[in-house]
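Shown here: the complex without one of its protein chains, the others still in place.
Presenting chain A:
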Amino acid sequence: MSLAALPILVPLAAGALSVAFWRSVAAQRAIALAGTLILLFVSILLMQQVHSEGFVVLHMGGWQAPLGITLAVDMLGAIMVLLTGITGLAIALFSLGDTPERHEKFGYYPLMHLLLAGVAGSFVTGDIFNLYVWFEVMLIASFALLTLGGERAQMEGAIKYVTLNLFSSAIFLSAVGILYGLVGTLNMADIAQKLGQVEDTGMVNVVAVMFMVAFGIKASAFPLFFWLPASYHTPLVGVSALFAGLLTKVGVYSLFRMFTVVFDHDVAYTHTILLWVAALTMLSGVLGAAAQFEFRRILSFHIISQIGYMILGLALYTPLAIIGGVFYIMHHIIVKTTLFLVSGVTYRLTGTHELSELGGFYRERPMLSVLFLIPAFSLAGMPPLSGFFAKLIVIRAGIEAEAWTVTAVALLVGLLTLYSMVKIWAEVFWKARPEAEDGVQRPEPRTEGLVWMYVAITGLAACTIFIGLNGQPIYNLAEVAAEQLMQPQGYIDAVLEGRP
């Protein structure tokens, strides 16, 4: 039996159940934990199925491929769903400890499940219009989560976030429409097959660039990335960690999907644009981070620069580069979520995100310091952590492709990332905590629920080390994913098998 629909159904069911139990916060918490645990379990099963069968395809409602909506999971999709499961569980654990009851009463958990359903749906669908629908599901859930609490800064961030994301959706939808006009189908595999016969290649390039812009905005790629640092530091830490880990990566995933399986007709044109986008995204992200002195804003700008590495992997378009890109996504989702969650703990203990007001954590909380150091060094690319292998593969691919400029940029950005992480380390953990002004007594930090937050962070940090120490098996997974992407005929055949 095909398991492709389960990663969508599980969070949807959990979300509907938590709405049904809206009177009881305790029940919603239990459902949040159980739902994300089952999602993780299901995603592991799906990964196994993909690993043994190659492609897992499900024609919804029994309508065969080009006609109905088809769910099609390849290795890349399975990897992304697995990461969704891991991140979802970590966020649920963290939320148990950190979400104020006011947010829980206003539907925090149903929205979280809805967001996870949207993310998982984007990863399993094989239909371009269905992908658009899942994007909208995500956008609605994320908009509600972003504004939950209703503070002024949140509204300001949310307006930028929603405006640009709606703009991107409009471009996405127009591109789907034009594409449908060209090939008369919405199934990605069918589109890929029929695009080769379209004579008007100029038009195909226009559509390709429209998709590039739409997904580029979602992925926060240069030049339309500024909505991300404007909004990601405003909601609850659990919410920004969920966004940071998963949302932009849905954009990156869509770029990987569309610009390998579907738009591979004019690589010299499309992927050269992507190459420049990658270099500029890396640079602008890391330079933006250097100018910031707020914990979550620094991390937000680093999301952007890391997105650049992933797009670089796609843009080089060699098998090794795609492996690097996929590996980078795996590493990044886990590491970035961990870093945001660490900022949640420091915020809980001090009540501030400003680097200048933080300090002294190395002396007071050595354990937390280690939990920060692991993902921070991993992000900067220190061996033997996951980020080292991710960067190594991408840069190696860059050298082999003799793309000297972007490779140099990637190396430089790695160095500047280390600078940012050292800055956080020095300010938050190393330096003594500044005295409160005018001798005001600091309020005692609230420690209830802290253990849940530590459990989530420790689990994710263990994942980082696990990826670092098991580089080869993970590399093999990424290799399978890359092979399937570089030779899309397998995907196309699997989806269109048994067509009328």
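The rule is short, and it goes like this: contacts are C-beta pairs under 8 Å (C-beta built on N, C-alpha and C of every residue); 3 or more make two chains touch, one makes a residue touch a chain; residues count from 1.
Following the convention adopted for this analysis, contacts and distances are computed from a predicted model.
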Inset, instruction - Just go with whichever of "Electron transfer flavoprotein alpha subunit apoprotein", "Anaerobic selenocysteine-containing dehydrogenase", "ABC transporter permease" or "Multisubunit sodium/proton antiporter MrpB subunit" UniProt uses as the name of the absent chain. - result: "Multisubunit sodium/proton antiporter MrpB subunit"
Inset, instruction - Quick one: say which of A:16, A:45, A:166 or A:206 touches the chain that got left out. - result: A:16
Legend entry - Contacts of chain A with the absent chain, listed as residue ranges: 2, 5, 9, 12-13, 15-17, 19-22, 58-62
